[in-house]
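The complex appears here without one of its protein chains, the remainder shown in place.
Per-chain numbering from 1; labels A, B, C, D and E assigned in written order.
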Amino acid sequence: MNVLWILLLPMLGIMAPLITARMGRTACAWATAIAPFAALVILLRQTPKIFAGEVDTWWQEWIPSLGLNLSLHLDGLAYLFALLILGIGLLVILYARYYLSERDSMPQFYASLIFFMTAMLGVVLSNNLIQLWLFWELTSISSFLLISYWSYRSDARKGARMALAVTGAGGLALLAALLLIGHVAGTYELREVLAMGDTLRFSDYYPIILVLFLLGTFTKSAQFPFHFWLPHAMAAPTPVSSYLHSATMVKAGVFLMARFYPVLADTDFWFIAVSLTGMATLLVGAYTALFKHDLKGLLAYSTISHLGLITLLLGLGSDLAAVAAVFHIINHAVFKASLFMAAGIIDHESGTRDMRKLNGLWNYMPITATLAMVAAASMAGVPLLNGFLSKEMMFAETLRQDTLGALSWWIPLLATIGGALAVAYSLRFMHDVFFNGEPIDLPKTPHEPPRYMRVPVEVLVVLCLLVGIFPQFMVGDLLNAASGAVLQRPVPEFSLSIWHGFNVPLAMSAAAVTCGALIYINRRHLFQFQGQFRELDAKLIFEGAVQQLVQRMTAVHEWIENGSLQRAMFLMLLLALAMMASPLFSMLAVEGLRPQIPTNWVVTFCTGLLIVSTILTVWWSHRRLRALLALSVVGLIVSIAFAYFSAPDLALTQLSVEVVTILLFLLALFFLPQHSPALDSSLRVIVRDLGVATLFGSVVGTICYAMLTRPLTSISDFFLANSKTGGGGTNVVNVILVDFRGFDTLGEITVLGIAALGIYKLLARIALAMPSADSNGIPWSKERRSVLLALVSQSLLPLALLVSMYIFLRGHNMPGGGFIAGLITAIALIQQYVAHGVEWMKERMPINYQALIASGLCIAILSGVGSWFFGHNFLKTWYDYFYLPGVGKFELASAMVFDLGVYLTVIGATLLILANLGKMTTSERLRAGDQ
Amino acid sequence: MTHLPILPVLVPLVTGALMLIPPFNEVNNRQRALGTLASLIMLAVAALLVITVDRDGTLLYAVGEWQPPFGILLVVDRLSAILLLLTSVLVLAVQLYASGGDDAEGRFFQPLLMFQAMGIQGAFLTGDIFNLFVFFEVLLIASYGLVIHGGGKQKTAANLHYVILNLAGSALFLIGLGILYGTFGTLNMADMARVASSIEGGDLTLAKAGALLLVIVFGLKSAMLPLHFWLPKTYAASPAAVAALFAIMTKVGIYSLWRVHGAIFGEQAGGLANVALPWLWPLAWLTLLMGIIAVLASQTLRSLAANLVIISVGSLLLMVAMPSEQTTSAGLYYLLHSTLATALVFLLAGMIVAQRGKAEDRFVAARAVSQPLLLGSLFFVAALALIGMPPLSGFIGKALMMKAALQQGEAGWIWPPLLLASLAALLVLSRAGSTLFWRVRDGKPGTAQAHPLQLVGVGVLLLALVLMVVGAGWLTDYTAAAAQGLYQGIDTRVLPTGGAS
Amino acid sequence: MLDQVLLGVAVLVGLALVLNAWRLIIGPTVTDRILALDTMYINCIALIILLGIYFDTSLFFEAALLIAMLGFVGTAALSKYLLRGDIIE
Amino acid sequence: MEFSFAIAVGFLTAAGVFLMLRGQTFPVILGLTLLSYATNLFLFASGRLVINGAAILGSSENYTDPLPQALVLTAIVIGFAMTAFVIILAIRARTDLGNDQVDGRESALDISAEYKSRKERRES
Amino acid sequence: MIKRLFPMPIHTLILLLVWLFLNDFSVGHLILGFIISVGICLIAAPLMDEHPTVKRPLLALRYALMVLLDIIKSNFEVAVRVLSPNASLRPGMVALPLDLEGEFPLAVLASTISLTPGTVSVDFSEDMKWLYVHVLHIDTEEAVIHLIKQRYEQPLKEIFAC
Partner (left out) sequence: MSLVEWIASFLLVMGGVFVLIGAVGMVKLPDVYTRLHAPTKATTLGIGCILIASMCLHAVRGEGFAIQELVISLFLFITAPVSAYMIAKAALHRRVPMRDGTVNMALAEQARERQSPTAVPGSATQQPSE
C-alpha cells in the first residue's frame, strides 16, 4: 500500500504548482516540493524492510483482457531508483527556483517536472509489463514538454521533437517486446515473469524479443548509434538536463535492462549485443566529449559514455558486473547531477557555456569551482571519490569475461582507453573553465550564485565524497538490496573498499589517469586531427531525414492521389468488376433450370429500342439535349418493361420520377456549359474505359441472366398470404411499402426530404451564370408566358389533382399510393411554375414547402407512434371495414395516414427542390433580361 | 421502455422535422436548445440500451409487429448498443460545438445533424439488410448536405467527388442486394445467416458475387484502399463540426462488414464462409500502408487528421480480416477510441483555424493563436490519443489489437504497420503541434476566442476518452461479450421454424 | 382470334415506335427529336392499353393515364427550354 | 425473354459505367441515371420475371414476387433524391469552380487546345 | 358563402363527373367524389384566372361533337396526305385575323385548329389579333381562313357570347 502512495503523491502533486501559480515563486517551489518530499519520507520509512529483502506490492484489477492491471511493487532496485528520482528531484526543484528567470512560467515548469517525476516513478515501481510501458511512454511525453520548455527557441523545439521521435520509436519496439514477453510467459505481471527466465530464453521468440527490447532500452539510454538525440536535449533548461541525464530519463533504459536481467541476460546474444553496444557507446561518447566546447555538450557526451559503461557492465553477464552496474548507476547519478547544476550556475552567472570564453573562473566563484572540480574528479574516477570505486569494479569485471575467446583481451583494453578519455575530458572541464588564464568576452561578470542555488550541488558533492570514502557504510546495504533485485538470486560477495591492494584494475586505473593526462596535455594535436572532419549536426541530419521522408511520401502520395475523380471511380469500378467476376469463373453453367418466358416481336422491338437509346445516350453525351432525349426513351421503355413484367406500381413510379428528373436535367442544361468536346479524354483512356465498361456490363448481365433462370424460394408467400388479412390491402406491393416494410418507406421519404434541404442549402448565395443565348447562339425568346400553355396548364390542374387523389386513395388496393400521387400533384404544380413563373405562383400559393415536408414526416411518424397507445410496436397498423347506409362497405386503415405523410413529404420535397431553383434564377433573370 | 430500441431513430427524426417548422425553424437558441435536448435524450436512451443489453441480452424490436424475417427487425445487441452510445456522444459533442456559432453559417445545420444521427443510428440498429441500405442513404444524403455547410469552392469540389463516388457505391449496393435476395430469398440478416449454409451450386456462385460486391460498398464507406479517395478531401474540406461527426462515417462501413461479412458470411456459412477475407486482407494492409504514407505527406492539420482516419480504418479492417472474438473485441474498443479522438482533433482544428488567420491550419509559421495555452493543451492531449500514447485510450486499443493479432498468429504481418503508423503519427503530430503553436511569426495574435459551447463540445469528447481509460476494464469485457454475441448470431427462436424459405 | 389481332396491332405500334425512334436519331433538328419523343410517349400509351386488353386487366390503366399527363409536361418543358432556356422562371 | 432482359441490363450497366468514368459532370450524371435504371431492373430481376401476375390480390392466379418491387420502388425514390441533389450540386460546382469538370480543373485536352489557340493567336 | 365554398362550380361538376368515370357510379363515390372535387377546387381556385364562362352550353356540346367528327375526318385526309408523295404537298403558313376575344376562347380556337384538318396553330401575334397557322396542304389561303372563321370561330363567339 505504501508503494501506491509513493506514486500517487507526486501524481497529485502535479496540481500543486498550478494551484499556487499566483502565490509567488518561492511559494510555488515549496508547494511543488511537498508531494515529492512526502513520498520520499514514505520511501525512506520502507528502508529497513527493503534492506531485509521484503517487497511491498499493491494490485488492483484494471483491464484484465489486456493483461493490464494497476500493479506496483517496491523491491531493492525500485527503491534505489525511487530514491534517486525523489532525492535528486527535490534538489532540482530547489535549484530551479533560482535558475528560472522571471519571464519563465514557473508553474508550467514545475508541473511538467512533477509529471515527469511521476512517470519515472511509475516506470520503476511498475509490476505489470504494460503498465510499465504506459509510464515509459509518459516519460517520453513529459520529457518532450521539459526539453521544449523554451518553445520559442528553434533548437529546443527540434531537440525535443528528436528526443520524442527516437525514444517514441524505441517505446513502440518496447511495447512489442513486452507484449511478446507477456505472451510467452503467459502473464503480464512482472514478478511472475521474472521467475520465468528459462521459458523466455528458450522460446522461439527470444531473439526477436531481445532485439525489440534492446531497441527500446538503447534508444532511451542513448546507446550508440541511437545516442544522437541526447546532446540536443541540452536545449532544455539546465535543471531539466541535470535531472533527465543523471538520475532519470536516460537511466530508464538502463533500469529496464537491469530489471529484465534475470530473464533476458545470460545468453551469448545478450552478451554480444549489450556489451559491444555499451563498449562502443562508452568510447564514442568519451571521445566526442573531448571536443565539445559547450559545457553542457561535454557533459552530455560524458553521460552517453557513462551510460555505455553501465550497459557494458550489464552486458558482461556476470553477477558482479551487474553489481558494478548498479553501483555506477548511483555514482553517475550523483556526480552528473551536481556537474550539470554547476554548469548551470556557471552559465547563469557568466552568461555563456562556451569553454573557449570561460577561463579562470576560480577567481570569481571559488566555492562553485571547488564543488565542480570534486564532482569532475569523481567523473574521472579519482580515488576517494565514488566514481573511482565503480570504475575499479568495472575494470575488474572486464578482465573476467571470455565470450570473445582469444580476442577477449580487447574488452579491458578498450575499457582502459575509455577510462583515459574520461580523465582527459574531466581534466578539460576543470582546467579550461576554472584556470587557463582570464575569461574572454563574457556577457556578465561572473560571481557566486545565490546561496540556496548552491545547496543542491553541495549536497551531491558531499555525497560523492562520503560514498567515495565510506562506501560500505554509505551504500553497502542499498547496493546489496538493489543488486539482489536485479539478479533475483543471492548477491555474490563483493567488497566495497577503497583499497584492494595492487592489482590489474588498479594498474588499469593508473594507466587511464596517466594516458588521460597525456591526452589532455597534447590535446592540440588531437583537436587538429578532429578538425579535419566536418562536424555533423545530428539535429540537422535528423530534421533533414524527416523532411526527406515527408517529401518522398508527399511525392508518392500525390502520385497515388492526384485528386482525380476519374481515377478514383476507375479503381473502384475495376475492383468491383474483379470481385464480382472472380466467383463466376467457377460457375459451370450460366443458364439455370427455371422455365423461361417465350419472347415475342414487340419485346424484341422494345429491347432493341432500349439498347439503341442507351447507346445514343452515350454517343450524344456531349450533345447534351439530345442525350437527354435518348435518356427519356430509355426511361420510358424501362417503365413499360415494369408494366409488362407485372409491376404496375413500379411503372407508375418510374414514369413520374422520370419526368421530374427530366425537368431537373433541363435546369442543369441551362446552367451548365452548352458545349463540351466530343472526346473528353485521350483515345487510350476512352478505349480503356470502354473495355472496363463492357466487361462490367457483361458480368452484370451474366449474373442477371443466371439469376433469372434459377428458381427462387423466398419469403414473399407470406406477404401474398397476409396482405389482405393482415394489412387490409390487396395491392401487396403497397401493403409492403406502408405496412410490412413501412420503416423502409419512412427512411425513404426522409431521404427525399433531406435531399430537398440539401438542395436548398446548395442554392444558398449561389451566383448562377446564366447564358443569354442557347447553344446555337440564338438569344432566348422574349415571351415569358405562352398563352396557350398557361391556359391549358391551368385547366388541367384540377384534373391532375383529381387523378392524384384517385391514385392516392386506391393505392392500398390497386396500383398507386402516396408516393406516386404526391409526385403527380407535385408535377401538376410544377407545370404551373413552368407555365406561369415563380412570381405568379408565389403570389397565389404561398406554401411553405419545408413545413410541408416536416408535416408529412410528422404525420407518418404519428401514424406509427399512435400504435404505442394501444400497446403495440411502432408502425403496427390497424384497419377495419365500416358500413354506412347508402354508401355501403368501406375500409379505413392507419396505413392510409402513413401514406398521407408520404404524399405530403413528396410534394414538399419535390417542390422545394424545383421551385427554389426557379426562385434563384428569377431574380437573376430580371436583372439580366432588362439589359 | 419497450419502445426503447426505436427511439434512436425516432428522436432525431422528430427533432429534425420539428426544426423545419416554427418556432424552431430559425437558427437561434431555441433551435439549439431543442437540438441539445434531443442529443441528451439520445445519449440517455443509448446509455440505457447499453445497460439493458449488457444485463438482459439482445433486445429485438419488430417494427409494425411483423414477425421476422417478414417485417423489419431492429436488433440491439451489445455491438449495436455501444455504437449507438458512441454516436450519441459524438452527436452531443458536435451539436454543442456547432451551437457555438458554426451552425449559423448556412441553413439547416441542426436538422441535418439530426437526420444524420438518425441515419447512423438506424444503420447500427437494423437487422434487415435492405433497411441497412435505406439508412445508409439517409446518413449519406444528410452528410452531402452537411459537407457544404458554410459554402466555398473547396467544399463544393470535395462534395462533388464524395457524392458521385457514393452514388456509384449505392448502385453497387443495390446490385449486391439484388443478387443476395435473388439467391437467399430473404432480407433479415439473422435469417440470411441461417440460410447461408444451405446455398449451393450456381446460387452459391451468385451469392459470392453479391457478398463481394457488398465488400466494395462497405469498403467505400469505410475508406478501404483503393476506395478511400473521397475521404481526405471531404474530411479536410468539411466544417469542423461536420468532419468531427464524419469520424463515425467510416466506422459504419466497418460495422457493416462485421455484421454482414462477420455474421452472415462468417465461419458457419458453408460454401460462403469467409468469402471476403482473401480480398480484405491485402486491401486492409495496403490501406494501413497508404494511411502511413498519407499521414507523412500531410500539410494541414485537417488533412492529417483525415489521413489518421485512414490509418484507423486500415487497422480496423485488419481486425475485420482476421475474424475472431479477440480481434473483433479489440477492434471495437479501438473503433470507439479512434472515433472520439479523431472527432476531437477535427473540433480542435476548427478552433485553431478560426484563430490562426489566413494560415488556417497549414503547417507553416504564422500568427499565434489567441488562446495558445488552452488550444495547445487540448491539442497535446488529442495528439497523444491519436498516436496511441498513454494516458488516453489510444494505447489500450493499439495494445489490444496487437495482442489479438498475436493470438491469431499474424503478429509478423500486423505489428510492423501498426507500430509504424504510430511512429508516423508521432513524427507528424509532434511537428504539427510545434509548428502550429510554437513557430509563431511576430505580430499580434488574433482576438478570436473559442465559444464556451465549443469548449463544452470538446470537453464531452475528452471526458468520453478519459472514461474509456478509467472504465477500460468494464468496457473491454463488454466488447469481448459484444464480439462473442456477433459471432453467435441472434437467438433464432424469434425466427419462424420452417418459415417460408 | 382477338389475341392474334392484338399481337398484330402491337407489332404495328412497335413498328411505329421504331419509326419514331428513327426520327429521334436522325433529327435533323432538336424540335424533330422532341416531336419524336412526344409521339413515342403516345405510342407507349397504345402499347400499354393493348397489354391491358391482352392480359385482360385494368391494372395498366393508371400507367397509360400517367403517360398521357406526363408526356405533355415533358414536351412542354423541353420546348420551353428551347424557347427560354430557363424552364421555371 | 430472360435473355433480352439480361442483355438490356448489361447494356445499361455498361453505358452507365462508361459515362461514370467521364470527366464532366453532365455525362457523369447521365451515367448515374443509366446505372440506376440498370440497378433498378437488376434488383427487380431478383424476384424473377413473371408476366400477367401483378401482385394485386384477386387479379390473377400466379403472382409475381412483390417484395423486390417494393424494394425497387424505394430504390427509385432514393435514386431520384440523389439524382436531384447531384444535378444541383453540378450546377453549384460549375458556378463555384468556373467549369463543369468533375475535378474542378480543365482537362488536359482543354488546356492543350487553349494553349494551341493562344499560340496561334501569337503567331498571327 | 356558396361562392366561397364552390369557387368554380362548373369545374366541380366536371371533376365529380370525371371521378365517377374513373371509379364507378355509386353513392359512396358520389359523396367521396363530391368532397374531393370541392376540395380540389378550393385548392386550385387561387391558381385560376378569371375567364368568360360558357354562355350557351348546348351549343358548346354541339361544337364539341362537330370537332370530334372533324377530327376523324381530318385524320383520313392527313393519312392520305402522309401516304402520297411529298412532292404533291403544298404546305404553307396562314395568318388568321381574329374577331374572337379573350384568352380562353382563343385557346379553345387554337386547340381546335390544331386538332382538325391539316392545320396546326403556331402562334398568336402579340396583340392577340392574329393567329398564325401552319397548313399541311394549301389549295387557296382564303379557303382555309374562311373555313376556320365560319366553322370554328363563329360558333365559339356565340358560345362565349363575345
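By definition in this document, a contact is a pair of C-beta atoms (placed from the backbone, for glycine too) under 8 Å apart; a residue touches a chain by one contact, two chains touch by 3 or more.
These numbers come from a predicted model, not from an experiment.
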Residue ranges of chain E at the interface with the undisplayed chain = 18, 21-22, 24, 71-72, 74-75, 78-79, 81-83, 86, 89-97, 110-115, 118, 120-127, 129-130, 132, 134-136, 138, 141-142, 145
Which residues does chain A use to touch the chain missing from this display?
-> 774, 776, 778, 781, 783, 786, 788-789, 792, 795-796, 799, 803
Residues from chain C at the interface with the omitted partner, ascending = 1-2, 5-6, 8-10, 12-13, 15-17, 19-20, 22-23, 29-32, 34-36, 38-39, 42-43, 45-46, 49-50, 52-53, 56, 58, 61, 64-65, 68-69, 71-72, 75-76, 78-80, 82-83
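Basically, only the chains that are shown with their structure count from here on.
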Given chain B and chain D, the chains that contact each of them = A
What is the chain whose Cα centroid lies farthest from the Cα centroid of chain B?
-> E
Using CA atom averages as chain centres, what separation in Å is found between chain C and chain E?
-> 23
Where the CA atoms of chain B average out and where those of chain C average out, how many Å apart are those spots?
-> 48
Of all residues in chain C, the ones touching two or more other chains | 59
Could you list which residues of chain B touch at least two other chains?
-> 130, 134, 137, 141, 144, 148, 160-161, 164, 168, 175, 178-179, 181-182, 187
Enumerate the contact residues on chain E facing chain A in the complex.
-> 8, 11, 14-15, 18-19, 22-23, 26-28, 31-32, 36-37, 40-41, 43-44, 46-49, 103-104, 106-107, 110-111, 121, 124, 128
Chain A-facing residues of chain C, complex = 7, 10-11, 13-15, 17-18, 21, 24-25, 30, 33-34, 36-37, 40-41, 44, 47-48, 51, 59-60, 62-63, 65-67, 69-70, 72-74, 76-78, 80-89
Where on chain C does chain D make contact in their complex?
-> 55, 57, 59
